[in-house]
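Omission of a single protein chain aside, the complex is shown with its protein chains in their original locations.
Then we have chain A:
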Amino acid sequence: MNLTAYSQRCSGCKACLLVCALENFGLNNPKYGALNIIQHFPDPGTFEVKVCTRCGTCKDVCPTGAIEMGDNGFFRVNSEECIGCRACVEACPEKVIRFIVEKNVAFTCTGCGECVRYCPREAVTDASGEVARA
């Protein structure tokens, strides 16, 4: 899985955010989606899509070592060790880490691929070709 964003294809619908929160937490709340859709309107009239680049900043700033790289190459937050300080949320350069209030835990992109499957525009894709739009 090699998550890649094509901003110029995005229509700003936010289906990716909703499917992300549902897949990972069963919560119907797009504010919990681990992507960042920025809109630049009315001028110049473009969308910008940010996804996890696996830069590791979250792991570096976590004070309890709760964030580690998983088998699929994406970082995981260990909910037992996360103290809810939100240092990772603040530090993430792409602003794609969320804090799930209901679970009191930070959430980083797990590489589940649901955003790739359900983005109607193929604005989020898997460059490795493993996952495609449904």
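The rule is short, and it goes like this: a contact is a pair of C-beta atoms (placed from the backbone, for glycine too) under 8 Å apart; a residue touches a chain by one contact, two chains touch by 3 or more; residues count from 1.
Criterion: contacts and distances are computed from a predicted model.
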Among "Sugar ABC transporter permease", "Aldehyde ferredoxin oxidoreductase family protein", "Formylmethanofuran dehydrogenase subunit B" or "Multicomponent Na+:H+ antiporter subunit C", find the name that the UniProt record gives to the complex chain excluded from display. "Aldehyde ferredoxin oxidoreductase family protein"
In the whole complex, of A:S11, A:N72 or A:N104, the residue touching the missing chain would be A:S11
Could you please point out the chain A residues that touch the chain left off the display? 8, 11-15, 18-19, 22-23, 26-32, 38-39, 41-47, 101-102, 117-118, 120-121, 133-134
